[in-house]
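For this depiction, one protein chain was excluded, whereas all remaining protein chains were kept in their positions.
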Amino acid sequence: MMIVLFTDFGADDIYVGQIHAVLAEQAPGITVIDLLHSAPAYDVVSSAYLLNALHTRFPPQSVFMTVVDPGVGGARAPLMVKADDRWFVAPDNGLLTGVIRNASKLTANKVLWTPPDMSPSFHGRDLFAPVAAMLASGVTPEHEVKAPVLLEWIASLNRIIYIDHFGNAITGIQADAISKQDRVSVGDCAIGYARVFSEKENGELFWYVNSIGLVEIAANQARAEEILDLHIGDSIRIVSA
Amino acid sequence: MMIVLFTDFGADDIYVGQIHAVLAEQAPGITVIDLLHSAPAYDVVSSAYLLNALHTRFPPQSVFMTVVDPGVGGARAPLMVKADDRWFVAPDNGLLTGVIRNASKLTANKVLWTPPDMSPSFHGRDLFAPVAAMLASGVTPEHEVKAPVLLEWIASLNRIIYIDHFGNAITGIQADAISKQDRVSVGDCAIGYARVFSEKENGELFWYVNSIGLVEIAANQARAEEILDLHIGDSIRIVSA
Partner (left out) sequence: MMIVLFTDFGADDIYVGQIHAVLAEQAPGITVIDLLHSAPAYDVVSSAYLLNALHTRFPPQSVFMTVVDPGVGGARAPLMVKADDRWFVAPDNGLLTGVIRNASKLTANKVLWTPPDMSPSFHGRDLFAPVAAMLASGVTPEHEVKAPVLLEWIASLNRIIYIDHFGNAITGIQADAISKQDRVSVGDCAIGYARVFSEKENGELFWYVNSIGLVEIAANQARAEEILDLHIGDSIRIVSA
């Protein structure tokens, strides 16, 4: 059993520590994993694809608290979803679309429980963390059935969804949607495949299937992001051989 | 019981891990919360206001290790303060001014205990962490009464004290020092109130009462810091309606 955090709150900022304090008080003894706090800020679509690629490696019974929530304090509902034995607590804004689309077993509910004192802007701390703590402790908060908001979704997305601190650009393209003979094209540049970094000269660009099953654009010991001026949201074309 | 870390040591640097190792050895089994490691570097005044706004949410018996310490290795004393049942271990440079001013119960002491081997520049690891571990373990290090150094202090400070990774600027202005009809002025720009981000168009500036009770200048899905060229220390004016 573990609580897994996936947010855009930033690892080195004032938010995550407050969430950890709530979880330590309300779910004592439960392991908390900081999976990601640099999810693309406000970007629900990119974050949904990234979460979809990351979550399947976690054990059943894991409780995910996933918060990329530009609508916090507005009309969007809080959601608790059970997908293939993993729990997800999230704003109902489409962030769970991939998780839901790929689940073979699913229950989705709106959370009705509310804390006695809730800030308008930090539901991560005040609402989602307590609900995650309850679920991890075997307590079911008050809820009602709700059809979750779903994004338009295609299994393999030809777009950059994340840039890591090495300057590598992760796309939404699934490994099985591309052949190793294909080139990946961004702007004017068509890039060939390599299995790993060390097959290329330093500074040379390539694409490869990364450790979460997605096509990634990289350069050996250099920043593909800077070489190609890449940004989250940029379109990618697959050029077949 | 938890040990709470508040420093300017940086979350992704060589310092915090060494502190965690000391705490794991000397206070085994005690939960350690990384509240903040990006406190404004060397800036005792801004950090004191930020700590003041953050600490009250933590449970009684929490032991805070708070280190923003430009005078490390010099004449300033190490301090251990009990304020309303929470412990604080800190350099005696005014960092605890807000904590002390707002405590209804207070004892303040200089720490006399010293470690067998202390570096001149990393008292966080060598002195403050072991003292925090002792206090969390119910051991009282050798000490003597001392009147702590206090900064000039006003309850509500018209100044930017922190900028978060979203580019939002947190001020020292308390929610009860301002009316929702007031505008907040920085440079040539006077900014109106919104309850939450989603009430505004993308890129539109506003101020709101943030989740730790302070006035914050933000823009919906954009960086207020860049739009207004804001910096920690900038003065803010409240323009009454």
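By letter and in written order, the chains are A and B; residue numbering begins at 1 in each of them.
In this text, a contact is a pair of C-beta atoms (placed from the backbone, for glycine too) under 8 Å apart; a residue touches a chain by one contact, two chains touch by 3 or more.
No experiment lies behind these values; they were computed from the predicted model shown.
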Study note, to complete from the structure: Checked against the full complex, the residue among B:D12, B:D84, B:E142 or B:D229 that touches the missing chain is B:D12
Practice item. Would you indicate which residue among B:H20, B:K82 or B:R101 is in contact with the undisplayed chain? Key: B:H20
**Study point:** Residue of B:G74, B:G187, B:G203 or B:G233 in touch with the missing chain, whole complex considered
**Key:** B:G74
Check your understanding: Of the residues in subunit B, which ones touch the absent chain?
Key -> 10-18, 20-21, 24-25, 28, 41-42, 70-74, 119-122, 125-126
**Study point:** Touching residues on subunit A - with respect to the absent chain
**Key:** 2, 4, 10-12, 31, 33-38, 50, 54, 57-59, 162, 164-166, 195-199, 208, 210-212, 220-221
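Going forward, only the chains that are shown with their structure count from here on.
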Point to revise | subunit A-subunit B separation of Cα centroids, rounded to whole Å | key: 30
